[in-house]
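The structure is given below, and queries will be raised subsequently.
The complex appears here minus one protein chain, its other protein chains still in place.
Letters are used for the chains, namely A, B and C, taken in the order the chains are written, and counting of residues starts over at 1 for each.
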Amino acid sequence: MKKLLNTLCIPIRWVDMDAYAHVNNARFFDAMTEARADLLKTVIDAADICQFILVDTQCSFKKPYHYPGSMIIKQFIEKIGNSSFTLSYEFSDETEANYATGTATMICFDPLKKKPISVPEKIKSLVNGSIF
Amino acid sequence: MKKLLNTLCIPIRWVDMDAYAHVNNARFFDAMTEARADLLKTVIDAADICQFILVDTQCSFKKPYHYPGSMIIKQFIEKIGNSSFTLSYEFSDETEANYATGTATMICFDPLKKKPISVPEKIKSLVNGSIF
Amino acid sequence: MKKLLNTLCIPIRWVDMDAYAHVNNARFFDAMTEARADLLKTVIDAADICQFILVDTQCSFKKPYHYPGSMIIKQFIEKIGNSSFTLSYEFSDETEANYATGTATMICFDPLKKKPISVPEKIKSLVNGSIF
Partner (left out) sequence: MKKLLNTLCIPIRWVDMDAYAHVNNARFFDAMTEARADLLKTVIDAADICQFILVDTQCSFKKPYHYPGSMIIKQFIEKIGNSSFTLSYEFSDETEANYATGTATMICFDPLKKKPISVPEKIKSLVNGSIF
């Protein structure tokens, strides 16, 4: 059920590079956060945004990015469970080279009742394609 | 002799915001660094890039930025001395609102002789408009 | 009326370095933010913390920091006005070498009435030494 949700082009900033003069590993996690923020601002009302808690994230690195250039990141939905869902990521550049892959698992949480809740219909509908 | 050198549109990342949910003050200095990196990659050979040392930088804040949106930053040359030059910055958004202003003074340094050197012709010519 | 408020020892993280393999200029502004956060958590009630808005900050660089090591930063109060106050900073290491100096001006702001307010007594008393 892997399905593309959104694609972002993130310009690499000079300060994204670390002392090895390539983009630091933590910036890949920033990029995945960015892809989620982009998704949630589209799908979710501002009032709901605190309901999604990152419980696990991972990245495998194939090739380093350098300034100047852009990180192109595709975000996919991989799996939807009762109260959690899993996203995956592919990093490339304009030539489609494979730089990295990643994943992130989010749980849906009721901040008032302080317990996990069912994945909202708005997220489920991402898979059925009724939004994008 | 204030002269516009370059204009950058820097997309605000969600992670640029701090716990006050606005873009953190240090990100304005990242943006000024970015404008200099953009300038130097155009004007200067890679071999020369270590010759420019930031000795002073400053920013005055008028209005906070928030995600989503873009920081538009204009970089000007203000003054060229014997071995130093001063840049200034104007921060806006697409509607041209004034978010902040800043400055940066760079000295030109010979990393082998370990002493300041004259401002290179390539920088001086920025003012005379022979490059841009 | 310059008076020392607090001194912080901030361990340099490897990721604080940029592609020039020295601590990036924006990290000095992070350190000044850190000194203010440390001050405000001592002096100010949590409920008041949004009243202080950074309107101007500046740093002059003398010497680069490298990993491993620590940034030692001293924060001074320089001036208290009607609705603003100015802080200054000295950066050193364990041997007291002078790495940088900086300043920051804050205004005191009423977030409900959305206008500047008088500097609170708790800040004024910093100068008279009744707190530290």
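Everything that follows uses one rule, which is that a residue touches a chain if its C-beta (ideal position, glycine included) is under 8 Å from a C-beta of that chain, and two chains touch if they have at least 3 such contacts.
All of these numbers come straight from a predicted model, not from anything done at the bench.
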Notebook entry, point to check: Just one of A:V43, A:C59 or A:V127 touches the chain that is missing; which is it?
Noted result: A:C59
Notebook entry, point to check: Thinking of the whole complex, not just what is shown, which of C:V15, C:I80 or C:I117 touches the missing chain?
Noted result: C:V15
Margin query: Can you tell me which of B:N24, B:T57, B:S88 or B:T105 touches the chain that was removed from the display?
Written below: B:N24
Margin query: From the list A:T33, A:S70 or A:S83, pick the residue that touches the absent chain.
Written below: A:T33
Note to self: On chain B, where is the contact patch with the chain that was removed from view?
What the structure shows: 14-15, 17-19, 21, 24, 26, 67
Next item on the list: Go through chain A and note every residue touching the omitted chain.
Entry: 20, 24-27, 29-30, 33, 50, 53-61
Margin query: Suppose we count only contacts with the excluded chain; which residues of chain C make the list?
Written below: 10-11, 13-15, 30, 33-34, 37-38, 41, 67-68
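Here is the rule we use: only the chains that are shown with their structure count from here on.
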Next item on the list: Could you say what rotation angle superposes chain A on its sequence twin chain C, using C-alpha positions and rounding to the nearest 5°?
Entry: 180
Checklist line | Self-contact between copies chain A and chain B, residue sets same or different by half | finding: same
Notebook entry, point to check: From the C-alpha centre of chain A to that of chain C, how far is it in Å?
Noted result: 34
Next item on the list: Would you kindly tell me how far, in whole Å, the mean C-alpha position of chain B lies from that of chain A?
Entry: 31
Check: At which residue positions does chain C touch at least two other chains?
Finding: 24, 26
